[in-house]
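Removed from the display is one protein chain of the complex; every other protein chain stays in position.
Chains: A and B, in written order; residue numbering restarts at 1 for each.
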Amino acid sequence: MIEFCDVSFSYAGDENVDGVKNINLKIKDGECVLLCGESGCGKTTVTRLVNGLIPHFYGGNLIGSVKYDGRQVSDIPLYDTAMTTGSVFQNPGTQFFNTDTDSELAFGCENLGFGKEEIKRRVESTVKEMKLEPLLGKSIFNLSGGEKQKIACGSVNALLPKVMVLDEPSSNLDVASISDLRNIIMNWKKQGKTIIVAEHRLYYLVDVADRIVYMKDGIIKGEFTSEELINMPNEKRRKMGLRRPTFRLEKKMDYEISGQGKKLVLKDFCFSYRKKQEALNIPSAEFSTGHVIAVIGRNGAGKSTFARCVCGLEKRSGILDFGGKKLGTGDRLKTCYMVMQDTGHQLFTESVLDEVLLSMEKEDEKEALLILERLDLKEYIDRHPQSLSGGQKQRLAIASALAAKKEIFVFDEPTSGLDFKHMEEVAAILRELKEKGKTIFVITHDIELIESCCTDVLQLEAGRIADQYPLDEMGEQKLFDFFSNRKQEKK
Amino acid sequence: MQREFMSREGQIKGLILDPRTKLLLILMISVFVLGGAGGLKLFILRPILSFIPFVMLVTSGRVGQGMLYALAYSTCYFAQIVLLPEMTGMGSAFILIMSGAFCRFLPGFVTAYFFVSTTTVSEFMAAMERMHIPDKITIPLSVVFRFTPTVMEEANAIGDAMKMRGIGIFGRKRKKLFEYRIIPMITCSAKIGDNLSQAALTRGLGAPVKRTNICNIGFGFWDAVIICICILVVVWSIAYM
Partner (left out) sequence: MDMNVTQAEAGRLGGKDLITIGVYTVIYIVIISVFGALGFIPIFIPLTAVFCPLVGGIPFMLYLTKTKKFGMITIMGTLIGVIMFVMGMGYWIAIVGFISGLIADLVMKAGNYSSAKLSVLACGFFSMWDFGNLMPFFVGREAYLATLEENYGAEYVANLSSYMPMWMMPVLLAATFIFGILGGLLGRAMCKKHFERAGIV
């Protein structure tokens, strides 16, 4: 049993990250608890208190006690906790120690000095149980996000812990990989493991979880059963900042389209990486300004290649004609802008204001402040860009693009790991860009985002356009079918 | 290169060598080819040693890279021997220095490349353990191998972002170029490093027990061949001195 007794924690030296206050929580053996709430509500902190990262990795002020089977977690060194509690993290790419899958599966057992035969036995049974055979013997740099997350789960599983702690494990996964993740969690539950998941996406876990704990501002604000959450009125749920609890379409979209109707035409839009087969092959396609186009498709369908070619990051990729003017690589770099998945890569200066000024041909502070105000960043003008939260960084990246008078925007998974409120904010910004007559491409797996701001869908498959349709009623159904099919797809 | 960094996918066929043999080869090339040990009397030895990485590249299926290496090496080598007596002055000195430097650096560099693209982190750790290198060196060193491609990826992404904002040697803000490039790189890499630590620590890294390594490494026929060559080289050089 895991027992939180009046636990409060605040992180040392970092006021931006929120701790927790007066947490009282008992989790019985074999229970599956889903922690939900807005970003910064403290759900991640709760997971860290269970797996011992607090206080052994994150220093700070800890009051109260967290006990596992009567022992204080803070008294047990991390390598002992590792035997009983397994952890899976948000970003699949950054939790690997090895570079090949086989060694990664054995990594935990090796660290704890188990015998060779024992390790082999455990790895083999994990592989069989989780159907990892196709992933064996691969380099982790060749795996998709979903495959990496599977290996991460497998590596933890080989330690046979009784408790599993998952911190936003679905953030960077597509629909099909999320289904796989769900199966893994279901399986663990069947084996009687105690499972604690902190998550924004609720739909895939709602019927797995025994209890759903809702947190806000570091405090446990309520507890629900799955039925209660599913039957909760949309209004109330949105106010709580929670994402949709079931996989469904919720509201009609608006098809409002603005802009002067400039055309963006692609011709012979092909590209292949060195020595690889063609990653992109679009004989011709046409888009209009003032549209938000959702770019969907499975892993490796060519979505990011498409984005890179549009933005001029790849040379010799065919013809891009914007409003009757052919744009070469250099012009594309000037006209287009990609908001990257990790926006930390595209912020260079030492303050939010400087970041916007940097983008301007002629530095104009007044204009910069106006842009920042519109994107809700005015109160942060002196902050260091890298210290902002994920959503704020994203908005700053957009602000800098607006300052540079960019016309075509490409967003790469802008809502991965965002809660409902922040997803809405992104959608609002996309709508605003659309109203300004910009052309926007959004690479995304997030059906809620598509629903709330996109006007068109571009579906890629093996580098080709599989389908392109406006999001009217028919389009809506098509989109929903696409995601439902992907959900059922077994990898 | 990133995709085959520290992986066994990088080598399916050809001479499968123990990591220790590869390290020995790097040592030999470093001492004799780069370091120039043995002086002029052993000059014939250098091309022989430099030939080994070529064989390894070609047999492991990297024919193109092998050919490129052979071409670059022999061009430089013959440039020194054939061309130079014909030329005088600064130009010749420059070419001489360049080709001399290439002949010295290239074999070691190629061997190092072969090492990192055909050895997994786990094999490397096993090899270090067999050589009784303490964990305090082995663990950070394997993090180095694991983390290098990640940092390079970060650096590339930042480079892309800079292009889209028109910052560059031929663009704007030349003075601050370096700062803009490395600050986000350090910040992002440090954060990723933290994640990596957490994931490793929650799986028991640093436990005060003897770490197991299930990786099977061991010497085979080709290891014996390479080791014999290395011994011959050492004996030869001692005999000459």
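Keep in mind that, in the parts below, contacts are C-beta pairs under 8 Å (C-beta built on N, C-alpha and C of every residue); 3 or more make two chains touch, one makes a residue touch a chain.
The structure displayed is predicted, hence computed values, not measured ones.
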{"item": "Touch criterion as defined above, residue of B:59, B:148 or B:237 at the omitted chain", "value": "B:148"}
{"item": "Residue among A:61, A:191 or A:225 touching the omitted chain", "value": "A:61"}
{"item": "Residue, one of B:54, B:69 or B:115, that touches the chain absent here", "value": "B:115"}
{"item": "Sole contact to the chain not displayed, among B:67, B:98, B:209 or B:228", "value": "B:98"}
{"item": "Sites on chain A contacted by the missing partner chain, in the whole complex", "value": "12, 14, 16, 55-57, 59-63, 74, 78-79, 350, 383-387"}
{"item": "For chain B, the residues touching the chain missing from this view", "value": "23, 26, 29-31, 34-36, 39-40, 43, 80, 84, 88, 93, 96-98, 100-101, 105, 107-109, 112, 115, 135-137, 139-144, 146-148, 151-152, 155, 178-179, 182-183, 185-187, 189-191, 193, 196-197, 200-201, 205-207"}
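Throughout what follows, only the chains that are shown with their structure count from here on.
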{"item": "Whole-Å gap separating chain A and chain B, where each centre is the average of the chain's CA atoms", "value": "35"}
{"item": "Chain B to chain A touching residues, read off their complex", "value": "2-10, 120-122, 142-143, 145-146, 149-150, 154, 157-158, 160-167, 173, 176, 179-180, 183-184, 187-188, 191-192, 195-215"}
{"item": "Residues on chain A engaged by chain B in the complex (per definition of touch)", "value": "51-53, 56-57, 78-83, 85-87, 89, 91, 93-100, 102-103, 106-116, 119-120, 123, 137-142, 152, 155-156, 159, 308, 311-313, 333-334, 336-338, 340, 342, 344-349, 358-359, 386, 400, 404"}
